[in-house]
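Written below as C-alpha cells is the structure these notes are about.
Yeah, one chain of the complex is gone here, protein chain that is, but the others are all in their spots.
The chains carry the letters A, B and C, assigned in the order they are written, with residues numbered from 1 in each.
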Amino acid sequence: MNPVKVGIVGASGYSGEELVRLLLRHPGAELAAVTSRQYAGQTVAQVFPKFAHYPRARELHFSEPKSGLLAQAAQIIFLALPHGVAAEFAAPLLDLGCQVIDLSADFRLKNPATYQEFYGHAHPAPELLAKSVYGLPEIHRARIKSASLIASPGCYPTGILLPLIPLLQARLIKHNNIIAGSLSGVSGAGRKPEVDYLFVECNESARAYGVLRHRHLAEIEEQLSAAAGAGVVLQFTPHLIPVNRGILTTLYLTPEKPFAGESEMESLGRQIAGCYQAAYANEPFVRLLDARSLPDTKNVAGSNVIEIAWRLDPRTGRLLVLSALDNLTKGASGQAVQSMNILCGFPETAGLI
Amino acid sequence: MNPVKVGIVGASGYSGEELVRLLLRHPGAELAAVTSRQYAGQTVAQVFPKFAHYPRARELHFSEPKSGLLAQAAQIIFLALPHGVAAEFAAPLLDLGCQVIDLSADFRLKNPATYQEFYGHAHPAPELLAKSVYGLPEIHRARIKSASLIASPGCYPTGILLPLIPLLQARLIKHNNIIAGSLSGVSGAGRKPEVDYLFVECNESARAYGVLRHRHLAEIEEQLSAAAGAGVVLQFTPHLIPVNRGILTTLYLTPEKPFAGESEMESLGRQIAGCYQAAYANEPFVRLLDARSLPDTKNVAGSNVIEIAWRLDPRTGRLLVLSALDNLTKGASGQAVQSMNILCGFPETAGLI
Amino acid sequence: MNPVKVGIVGASGYSGEELVRLLLRHPGAELAAVTSRQYAGQTVAQVFPKFAHYPRARELHFSEPKSGLLAQAAQIIFLALPHGVAAEFAAPLLDLGCQVIDLSADFRLKNPATYQEFYGHAHPAPELLAKSVYGLPEIHRARIKSASLIASPGCYPTGILLPLIPLLQARLIKHNNIIAGSLSGVSGAGRKPEVDYLFVECNESARAYGVLRHRHLAEIEEQLSAAAGAGVVLQFTPHLIPVNRGILTTLYLTPEKPFAGESEMESLGRQIAGCYQAAYANEPFVRLLDARSLPDTKNVAGSNVIEIAWRLDPRTGRLLVLSALDNLTKGASGQAVQSMNILCGFPETAGLI
Partner (left out) sequence: MNPVKVGIVGASGYSGEELVRLLLRHPGAELAAVTSRQYAGQTVAQVFPKFAHYPRARELHFSEPKSGLLAQAAQIIFLALPHGVAAEFAAPLLDLGCQVIDLSADFRLKNPATYQEFYGHAHPAPELLAKSVYGLPEIHRARIKSASLIASPGCYPTGILLPLIPLLQARLIKHNNIIAGSLSGVSGAGRKPEVDYLFVECNESARAYGVLRHRHLAEIEEQLSAAAGAGVVLQFTPHLIPVNRGILTTLYLTPEKPFAGESEMESLGRQIAGCYQAAYANEPFVRLLDARSLPDTKNVAGSNVIEIAWRLDPRTGRLLVLSALDNLTKGASGQAVQSMNILCGFPETAGLI
C-alpha cells in the first residue's frame, strides 16, 4: 500500500517538531511537505540534526507555507500554528480537497460567540466551526473517521476531559462543582523568545498563571457541558513548573450521591471503577492506574499515553481524580497522529508505540 | 550585650544546615553547640565547606547529642530531628532550664489522641503538649514571647495557615469547604538516601503523594479549627516538583456570602483586602501582592518571606488565594529563628534580612 | 521467523530498565526473562507502569536470578549488574550454551593485572577475558558477529573511543597528549539510594569527581593503545551535571604534524574530515556534524546516536573534538542491543530507530 502523503504547516515550533518526529517514523505516512518561514530552503536534517538519521529528513526541504503547493504535495495537512493563523490556512486547503488536522484552538469551539469572548476577535471562518470535529479519539472516534477538518485538542483540555467525561456521562459527579489544578511543563508555552520562559526564570520557580480565565477554558467547558447535558462552569488553575514536557492535573470532584461509611464508599468505588473500565479498558492510550500508583509526568514523557488514577476521600466526601500526559504528544502531536490513523484506517497505535 | 548561646540538635539535615546558615550570621546569637551522630568530631567548616569563611564554623565541632552537655553550652536549643525523636530530647532539656524550639511535628498538636491517630503511636511526652506554643509568630507572637517550648510549624502548615487564618477569623469564607493544592520542592523530603528522591526520579517529574492523608493535615486542621471556632476538615493534596526549595499553595475557597455582579464583587474584594491589611500590613515577613502579581517560589528562595495573593472569580463565585514560601526558611528554620528573636527580645528581623 | 528469546539479569536499574524499553519494542526479539531480587514475583508492568501498554509487560514476571532457568528461557542474556557480580553469572550461562552480553566492566579488559589494579581484587573469571569481545560495533563489528561473550562498553568509554580511534589509527594525532573532559548526567550513577545523588544535591550543582583515576580509565586506555599501537596514558576528568541522561565529552588533541597558516590548516582539516568520513559515513549511529553545529546532549536523548564534531584551533595549534551521546542508550543498553542485532543477523538498526 502506498503511504499517505502528509504535510505540516509551522513545523519549527515544539508541536511541529514533535509531529516531524512521529511522522518520520510512521509506517503508513510519508512526510511530503514541511513549511516554516524562518527555515525555508533548509532540509529537515539541517534544522533538526537529531532527525538526520532518517533519509527523508536529509531530502525534505522546508518551504514557504503556500496552500496550493501543499495541496499538490500532500493529502493530509497538519496545522501547527498560533490560533488565528491556523484558520486562514484551513479554508483554502479544504477547498483544494485536503483533510486538515488543526492543532490550534481555532476550530475547537462550536459557538463563534464564545470564540469572540475568549479570543477577543470574531472567528475568521465561522462556517467551518459546524464542520469541524473535536479530535479526542477516545470520545469522538466515530466522527473523526469521516471528518475533513479535525480540531485536535490541546494539552490542558485532554488532561481534564478524558478523566471527567465518563464520570459526567454516568452522572456520578456533580457537574457544577468541579475544580482542576494543573501543572504544566514549559514546552507548553511554545518556542517563543520571551523573558518569562528563559531557563533562569523557570528553573527553581513554581507559579500559577492565567488564574481565572485561561483561554482553553472555553473549549473545556463546551465539551464538559455536552457530556453533562448541562452547563459546566469550571474552576481551572494552570501552574508553570520547571519540566520540559508533561501536564499533571488534580481534579476535586463531588460525588452526585454523598457517601458515608465504608460500605457506601466501597459501593461508590465499584461504580467509579466500572465507569472507567467501560470507557477505557480497551483504549490503547489510556492507562488506568491501580490503588498503589499515582500519575507521574515522567512515566508518560515522549509517549501518547494518559495516566489516570482516582481516590475517594472518606474525610471530605470528595472524589479526587489525577491525570498525567505529555503535553506535546497526547496533549498535541501524538493525539493528532492518532486522529490521522483513524482517518486513514491505520491501526490506531501506528507510529505511536 | 553578650550574644545568646544557641545549640542545634541534628544539624546535618537540610533544616539543620539552614539553621546553621542563619545562626552563623545572626548578630545576637552565638552558635555554641551542634550535634550529629554521623559527623561528631568534625568542624562545621569540614562538614559544610560553604560556611568555612565564618571563623566560628572553623572552630565549632559537631558533638554527640547529649542533653547535659547541650544545656551547659547553650540557653536555646533548636531540635532539627525526625518526629518522635525530638520529643525524647525536649523533656530533659527543659528540665535543665533550656528553652527549646522544636522543628519537628512532635509538639504541634494539642490533642494526644490526634497524634496517635496520625502518627500511629502514643505521644512520648503528652504532658508537654499543653505547655508548648505553636510557633507561628504572625498569629501567636504574644505567647511565643514567654514560651519555654516552641513547636515551630513546618512548610505546608505555614503556607496554608497564614493565608487562611485571617479570613476564617473574619468569617469571610466558609470553613467547611476548603481545598488546598500544594507544590513542594524536594528538600522538603529531607536529606534521606531514598530512591524516590534521587535526581533522576524527581527531575522531569511532577506527581502527587500522600493524597488523602498527609501527616501535617492534623496540625493544620487543629489550627484552622481554632481560628474558625468550628471543626475544619481540609482537602489537602501535596505534589512533588523538581525544585530544590519552595512551596506554592493554591487555595480554593467559598466566600461566606455569595457575590453576584461587579459591585458585590468589589465590595467583597475591599473586605478581603482590608482583612489582609489589618492582619499583615506591618508584618515584616508577609508580602501581600497586588493585582498584577502572583506568588512565585523563586522570589522567596532563601528568604523568610511568604508571598500571598488572592483573586475573586466572578464566573465560579470562588475566592482563590495563593501563597509561596521557602520550605527551609519561612517553612522551617527561618521561622524558628524568628521565634527565637521574639523569645530573646531581638528585633524580629535580626539575622533574617 | 521466530523471535530470538532474550533475558535480562538485573532489570531494575537504569540500564536494565532501558534494555526492557528497547527489547519490548524490538521486532526480532522476545523478552523471555527478567530478574530482580527486589521485584521477583511482580510483572514488568507493575514495576514499570510506563511499559504497561505492551501486552508482554503485563504477562512477564520478574524472577530470582538463576542461571539454569535463564538458560532454559532465553538464548541471549544481558547482564545489567554491578561489576564483580556480572562475572559470576557469565560463566555458568556460557556453559549452558547462552550468548552473554555484559553491560558491566567485568570483561572489558584483556589484562587481568589491570583489572586487579583498578578494581582492587583479582578477576573472578580470568579465563573468560580472552574469549570476550569488546562490544563497540563501529570498531569490532566482525568479531561481535561470532562472539559468545560480549563486553559492552560503558558511557564514558564510548564517548571517548569513537571520536579518537580513527584519528589514532590514521596517525593524525599524538597518542601521548590526550585530554578528555566529560560531563555526565546523573543516571550514570545508577539507581542507588545515596545522598550524593539526591535531587537537592545534584540540582544547581556542577562538580568534578574521580578526578585522577576513574575506574573506566583502564579500559579506555587499553582500547586507545590498541588503536595507536602504543601505550596511551589519558588525562580524563568526569564531571557530574544536573541532567538525567547524556554525556558530553570535549577532547583536547595535538595534531601529529603541527600546522601553521591557513593552507596547512585546510589541508589538515581535509585529512581529518576524510578520516571521519571513511570511518563513519555509513554508520547508522554516528552523526558527524558540520562546521555550523556542535554536539548537544538533548539531541541524542533516548537515541542510540553519538554526535561528533571537531575544530582546528589556529591560535593554539590544537584539534578539539566533541561528542555527545545518551549514557543509557549508546552508552549502555542501546549499544548492547546493537551488538545483539549483529549477533543475530538482524538489521543493525532493528528496534533502535
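The criterion applied here is as follows: a contact is a pair of C-beta atoms (placed from the backbone, for glycine too) under 8 Å apart; a residue touches a chain by one contact, two chains touch by 3 or more.
Small disclaimer: the values here were computed from a predicted structure and weren't measured.
Enquirer: Of B:4, B:164, B:305 or B:319, which one is in contact with the hidden chain?
Expert: B:305
Enquirer: Which of A:132, A:158 or A:187 touches the chain that is not shown?
Expert: A:187
Enquirer: Which one, B:53, B:171, B:192 or B:257, makes contact with the chain that was left out?
Expert: With B:53, B:171, B:192 or B:257 as choices, the missing chain is touched by B:53.
Enquirer: Please pick, from B:111, B:176, B:267 or B:293, the residue that touches the omitted chain in the full complex.
Expert: B:293
Enquirer: Which residue numbers on subunit C touch the omitted chain?
Expert: Touch set of subunit C with respect to the missing chain: 179, 181, 183, 185, 201, 203-209, 211-213, 233-235, 237, 239, 241-246, 248, 250, 252, 294-298, 301, 311, 313-316, 318, 320, 322, 324.
Enquirer: In terms of residues, what is the contact footprint of the unshown chain on subunit A?
Expert: Residues touching the hidden chain, for subunit A, are 14, 185-187, 191-195, 197-204, 242-244.
Enquirer: Which parts of subunit B face the unshown chain closely enough to count as touching?
Expert: Within subunit B, the residues that touch the unshown chain are 25, 49-50, 52-54, 204, 284-285, 287, 289, 293, 299-300, 302-303, 305, 307, 353.
Following the convention adopted for this analysis, only the chains that are shown with their structure count from here on.
Enquirer: If you average all the Cα positions, which chain's own average lands nearest?
Expert: Central chain is A.
Enquirer: Report the chain whose mean Cα position is at the greatest distance from that of subunit C.
Expert: B
Enquirer: What is the distance, in whole Å, between the centres of subunit B and subunit C, each centre taken as the mean of its C-alpha atoms?
Expert: That pair's centroid distance is 46 Å.
Enquirer: Hey, how far is the Cα centre of subunit A from the one of subunit C, in Å?
Expert: The computed centroid separation for subunit A versus subunit C comes out at 37 Å.
Enquirer: Which positions in subunit C touch two or more other chains at once?
Expert: In subunit C, the residues touching two or more other chains are 204.
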